[in-house]
Structures are given as C-alpha cells and as structure tokens.
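Omission of a single protein chain aside, the complex is shown with its protein chains in their original locations.
Chain nomenclature is as follows: A, B and C, assigned in order of appearance, with residue numbering initiated at 1 for each chain independently.
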C-alpha cells in the first residue's frame, strides 16, 4: 500500500525539466513536493508515535525511498528523516527531541546533521570542531562539510569535541556566528559547508553531552541512513536500467533493434545481475535493522549493502550511457540525470571503497573476538 | 630466419601426446629434442662468442622462445640459457664461466640457478641459506625451492649468505651433501627442491664472492629471464587463442558456428586486445634489454612486461576453456595444456601481482630522485 | 516392490527441532574420511553412507512420504540441505534421487513408480543422466541418439557425453530422438535404459584437474522395453524441462564459493598475506561478492520457503555464484605466487592446502548445467524482454 501510494506519487510528480531548473539552486528540491510528502506522512515514517510519527520500520521507509528514487524525487528525505531523525531519537535531551521530532514528522522542521569535515570519511570522531565551555553554554568553532539537505535545513545537529569527548549540539540556521554556504554536487543539488565562528549553544540545545560514547547514536544513524540511501540507489538503478532496456528495444540500427545484438544483451544482463544483488543485500540489511541485529552484525551488513548498492548504481547508470550511445551523453536526455544522482548517492555516507575498508576492519575485530 | 627455423622446428616436433607422457617425470622434457635445439645452436644465442656462443641479443632469443612456446617446447631453454647463462656471464670466476658457458652453449651442460626459498618471492637477498667458511672453502647449508630446470640440471648456482653478504656458488649435481627432490607444477614439469646439508664449495667454484653487491648480476639475470619467460608466454597465449578461434569457426550449435555469436566474438576480441598489449610491451622490454637501458628503466619495463604477459596469458588460456565449453575441460583436449603452461609461466619469476608491487616500489624510488 | 512406511511427520516439528535432528543425524553418520572431499567419490566408498541414510528414511528429503521420501516442506527442505552441506557429507549417486525420482512421481506411470522408486531407495538401481552429446551441448535439442520400436522394445543407437559417474551407474535415463521429421524439440523421448547389457560402453574422460568423473557412453543397438518410456512418445523435451526449475536454484548455491573463500582465508593466514594491505583489499572485495551471492540465494530460498514461485530470474544466481567462485580461486592462485604453480597439497608451514585443484575444478561450473552464456541468453530474452 505504501509502495502503491509512493509509486502513484512518483508517476504524478516526476518532472525532469523541473529537476534541471532546480540545479544549482538551494534547497535543490521542490518545496511544494516536499510539503506533499509531509502531508502523506512520509517524514514521520520512522518517528515514534510518542513524537507524533507513524512509528513504522525501515522496511516501510525503504519502500518509499526506493520508489521516490525512481523519479529522482527522494532528495530531502534521507538526510532529514533518517540521518537527523535517528540521531535525534538517540539523543538525551527530551525537550529538544520532542520539539524537533514532532516538527520533523509533520514536515515543518528540517533538521540536518553536520558531522563531516575536511575531505569527509566515515570516522565520525575524526573532527576538529571544538565545543568550548563558557558561562552561558558552549561555543562552537569549526567548519563542517558535505552536509546533505543543508539548503532547506531549519537547523543543524553539529558534532564537536571537548575535553570530555564528542557531543552533539543543536544550532538554529540563523544562529549568530553560523554561516552556511554551498558546494554543488554532480546532480546540481547543494552540499552544505557550515562554518561555526563561536556559535553559542545554551544547555537546552545540547542533544548529547560530550563523552567517550557521545557519537554512538550518530554512528548508528549513519549506518541506517547509508542503508536507506542504498534503497534510494536501488530505485535510481532500476529506473536507469528500465530506461536503457526500453531504448534497446526501440532503437534500430543495421535494420534491427539494438537490443537484439547479443553482445549488448549480455552487457544488459550483467547490469541486471548487479541490480538483483543490490536488491538482495538491501533486503537483508533492512531486515537486520528492523530485526534489531547486534552492533557488529548490523554494521557489517550495512557496509555490505552500501558497498554493493554504490557499485551497482554507478556501474549501471554509467553503462546505461554507453548502451544509449551519443544521445546518452547529452544533458537533455534523462539517463544522465540518473548517473549523476547515482554518483551523489554513491559518495554520500561512504562509497563502496570506504565501506569495504570498514567491513574489513569489522571482520578483523570480529575474528579476534 | 631464426623465426622460420624455430617455427619449422615447432611444426615438426610438437607432440602433445608425448607431453602428456612426460608429466610427472624428470627432467620433464624430451632429451632428444633438447639435443636438437643444442645442435641448432639455440642454447648459445645469448652466450658471447668468446665462450663459443652466438653472441646474439634478446630479440633473437625472444623469437626462438616465443615460437617454442607455441608448441609447448620451450621448457629447458629459459632457466638454463637466460637465468643461469646470464648469471654466469656476470660472475667473477673466469675459469668457471669459460667451462660452464661453453658447455651451456653446446648443450652439453645444463646449469640452473637455485635462488628462492620458502614461499618464493622476488627479493633475491631474502634467503637463509648460509655459506660458512672452512679451511677447504665454504660449506653451504640451506634449502632452495622453485628451481626451474632442476630435473635435467648438471649443477646449480646456489645463492647463500655469509657475514660479508650474499655470494653465488657452483655445486655439481652429484656433490656430497646435495639432495634434489621435486615438487610438480601445474603442467607436470618438475620444480626442484635443492637441499644443501654442508655441501663443500672449493674456492674454484665460487662464481661471485660474497659482498653487498653479490647478487646484482643475478638480479639482472632474473629480470632478463622474466622478459624471456614473457616471450614464451606470448607464444603460449597466441597458440591458445588461435586454437580457440579455430574451434569457434568450426563448432556448430543452434545451426551456426559459435564464432558467429556476437557475445562470444566480443569476448574473443577482448582476449586479442590482451595479446596485442602483451606483444607491444614485450617488444618494448626486449628493445630496452638489447639497447642497454639503465637499471631503473629496464627494471620497470621488465616488471611491466612480466606483469602484462602473466595476466594476459592466464586470462586468455583460462577463457579459452570457457569458449571451448565442456571439451575444453577435458585433459585429452589440448587447450588445457596451454592453460597449465600459462599458470607455470605466470608464477615463475614473479607473477603479475608481484611485479606490480615491484613496479610501484621502483616508481616511488624514481619519483624521489 | 513396496515403499517403506514413513517413520515420522517431519513437517510437524519446529524448524529448530528439525535442524537439531538433521545436524545430529548427519553429524553422527557422515564418514569422517569422506568429509569435504575434493572429488566425487566412487560408489564403493559411499555405499555405506547411502545405505545408512536410506535405513533412517533420510535419503530423499523431497519425495512425498507415500513414495518413501520425507515429504519435507520447502522450509524444512532448505534446513536439510544446509545441515547436509555443513556436515561436509560426500556427494552420493544422486541422479535417481534428485532427477529421475521427481520425474517418475510427476510424469511416470504408477507401475513405473512401484518398480523404480523403491530400488533407488535401496541402492539397487544407480542412475546416470544421458542428455548431452558431442554435437548437442548448449544446443541440447539437436541431440541425435536415436531409438526406434522393434516389437515391444526400443532399440537405441548413439553416443552420450559428459555423463557423470556413468561407470558406477546401473541405469541411465536418456533423451533420445524418436521422430526425425518434426521440429527438433518435438521428436524427443525420455527413456530408461538398463546399462547392464551388450552394446553399452562407458569410457571415462579425465578432466583438467586430473579426475575421472565424466564419461562418454556409447549405445550400440541397446534395448529397452517399451514401458521404459516416461511420458508419451515424443514428449521427452517437456519431461526434461519440468526438471529444470529446481536445478536452477541449486546450481546457484553459494556453497562452492563459500568453501573456496574459506580456503583462501586459511591460505592467507598461513602465508602471512593478511599483513599485505593490497591483498586484504582484494580479499575483502571478493569476500563481499561471495556474501552477496549468499544473500541473493537466500532471497530466492525465502520465496520458496514461503510457498512463492519465480521464473527465469533465478538464473542470476548461477551466473554470479559460479563466476564469483572462479574469481576466488584465481585470487588464491595469484596470491600464492610460486606456490600457486604447484599441484597437490602445498605445505604452508605445517598445514597443507591444495591451491591449484579448486582453480581447475571450478572451470567447469560456468560450463555445465547451462553455461554462463546460455544463462545470459535466457535472462536477456525471458526476463529483460529484449528482442530476438
């Protein structure tokens, strides 16, 4: 049912012309569509009922995100609902959680997480942003990068370090000392650069007090978001492959549809194999998240999932260009949009290589136990 | 001319039935054929005229070895002529060189180099065999492995360590304290395990006295042998691919020769591309050896050559099995013999991965200069 | 002949209980010296194990209870297979169990079932499969072995090839041409043939790994009674096709690549390769390929388990599982360097590993049971709907 309504939404709302116009603009997605998604309750899928959400699981979330991915419409969802939402859920500040999560569920608030710095990477604790204690609270100093969803963010969950460890701090988007600028991603959506020049965080805005375990909740949320980004990637690769197969059935050269050439058929089959592997691993990862798998187990399947989906998604959409030939290389033909979205989803929250490394490290730890 | 006579020899002498019979026997090649090659002067190609050789270059050697490779007949050549011959040439013991090189050139002597230990590897100085000084000379204690050509060897050039560094020592095959046994390689040829239990080497049998630079000549000979093994590999892959193309032209399934199926055609083309890359890099490496390229330059092209040829040779012969289908999987069909020879040549003197590592290390040194 | 009476309703057990029973049974009876065997064992070696399983009623998980099988539900069936594989049990003569049995149950006459099924269970009849011929490999329907009726007997002439362990078989079921005047698929019949008669010649074929498991079988005026025809005359193609669905999921099992991976990891530890970051990177990639192969298999197994069905898309499994398995063995040979050129067990400081054999053996996986190319043709046409 959720799949049907998401598919209906995608059918009604997919508009690649609008998408092209939104490139290089902030927030990079259509606000009216995001509002509609809010009305459909999708922002609340993962939010517990106590915070006015639907309290559903990742299986439901994955279905919606995958379908939206087919229409390249998922953009505001995963950064807000999964990465920020799940980080908030695991925070220790009940009043802040109440306010932010219920706002998130209704679509009125759009919190985002600003956790990466420098050249990125999966180690959430490898940060230099400082939280310096003062009389009124703490002051944040640092520079965050690769903040997805930053264009429409109503505020940021910022990670910072102090003597006691890492903590997570809530900062409103118009807080004094905060500056948000953008780098532009392959698909034309903005990636936030958040500069914090002594931003004051009062005690009421501390989501997670600094400690050695201060980022555990975020780390789990990153894993969950990586799996949901993989679900979006599955939708993207499905649409990219469908579009390519359709083209192969119809494009005639040498008096035959090019889809009848065996060499191209076998290329297409290899892409289909990758898609089905991605589907299978994603399914297993979603089950693990919903089934409350243990830390190491869920981390390993999450990394396997993000790794396969990133590889499969970029490979399928890249080879889709080749199978289309010259027309696939033009900006006006839609298949390139899918390649670019795949590039963005691949790199966000760790690409295939990064997750292979993580998987290897987890395997080694596991073997030692 | 040399190519023609080698090709004639291969046409007249190729006999895969005989090859199958020789498997698991020592020396693993046909002695009568080796004698013929000696009579044709091929063992003397690289030996300087002063030692009764032909004093030709690597281009000539490569031609002969490549042609012999096509008939799987090269086996005694590269270990003796290139690896042992070139090690001898660079030795400091003129009387020993005179005796061994002229015997080698005439085909009456078959010296082999025993330089590797343990699990092998390209670092010639990573050895544990000791040369302990005594009154009558030195005594060798150690265990050598992966000695190609050991089955028919008349003696061994053994590397060993002492306080002054590594040296190279001549040991007759029936020297007291020497024990030669065999491990069997993929193609049924023997790989020598040479155990030295206090073998006495008189001063007259020291090829290269121990020093910090004692193995430089051997290291260069290893590079040269690696390039010549690549020439043999080129012949092996050429014959393997030819045989496969021939099969594809003739084998009919679904009413058509399987070679008319586009997916198989493209697979065959990819193999051909690899073959031609191998040919090009080999050509460049041979030119570098003959042109007296500097140390680093010739080392880098040698590694590039062995790496490409090892990869191309194993890949082509491996996929040749697949393109043949079930018949390719049988022992009685010849294509499997080519795969096995390719496996042996790939692993001998460093496979593709080992030479990639070496190339990377050389690149890094080069960049630092 | 009578069918054995069922001992128990296995499907009534919980999964956990059934798994425990299976693990117990296999754990107790699998002959140690045949565990995780590199090669297909001879009948004489595995006969005792076969008979033990038979006497416990555990020989055929899939046949209905009334014919002496366990009648397992798909879920229990999978547990059975998983535990059997975990136990390292050797492969027995299974063409009768896996293929002929189901065919007779689905398409045979009651008389055929009564005659043959109990003799499979008792080990009296050992079957081999006569499908491929020298000129009918990927293009199986072009087979030329002929049978014609003389009175109440078919007389069969021709040659079969790639017949596994035919030298141990007492009987062969075969596809033969019974009508040359029609479209090739329409003139084929499915016959059962007693191998113990003049005119049957079996020649083993040595494979590139050095083993003799495959055979050529020559049929020279070989006779078989008319009632050894399964299904109608010229309906053999349909009879054979009915078998394929089942085979396609089994042939996509990740078992072989998991075994290869475990061997590779053991090799890596013994040889010190785990300290080589470049190698570990490649090992991790292939390991994830193997695990993803298992995930994909589980996805289809889950569909089976819950009573669902699937079509040709299951071919994805075999393509990926077999090609991944090959890449695992290629990485091992490459990582082993000089040691990767040696045949037989290679000593790695106390422990020995055969590096080359798995590499050679698995070359066949992408050829048999529908080559990777044939699987891709099927997927392109039947699943991706690409034009012919």
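Here, contacts are C-beta pairs under 8 Å (C-beta built on N, C-alpha and C of every residue); 3 or more make two chains touch, one makes a residue touch a chain.
All values derive from a computational prediction rather than experimental measurement.
Judged over the whole assembly, touch between the missing chain and the shown ones holds for A, B, C.
Of the listed residues B:123, B:276, B:297 or B:332, the one in contact with the hidden chain in the full complex is B:276. Among the residues A:27, A:71, A:217 or A:336, only A:336 touches the chain that is left out of the figure.
For the options A:2, A:33, A:344 or A:362, the residue in contact with the chain missing from this view is A:344.
Of A:264, A:289 or A:309, it is A:264 that touches the chain left out of the display. Residues 245, 248-249, 256-257, 259-260, 262, 265-266, 268-270, 272-273, 276-277, 279-281, 283-284, 304, 307-308, 356-357, 359-360, 363 of subunit B touch the missing chain (whole complex, contact as defined above). In the full complex, subunit C touches the hidden chain at residues 276-278, 280-282.
Annotation for subunit A: contacts to the undisplayed chain at residues 116, 119-121, 145-146, 183-186, 188, 191, 252-255, 261, 263-264, 314, 318, 321-322, 325-326, 328-332, 336, 339-340, 343-344, 346-348, 350-354, 357.
Assume only the chains that are shown with their structure count from here on.
Subunit C has its Cα centroid 41 Å from the Cα centroid of subunit B. Work out the mean CA point of subunit A and of subunit C, and you get 43 Å between them. Look at where the CA atoms of subunit A average out and do the same for subunit B: the two points lie 53 Å apart.
The set of subunit A residues touching two or more other chains comprises 262, 265-266. Shown for subunit C are the residues in touch with two or more other chains, namely 373, 376.
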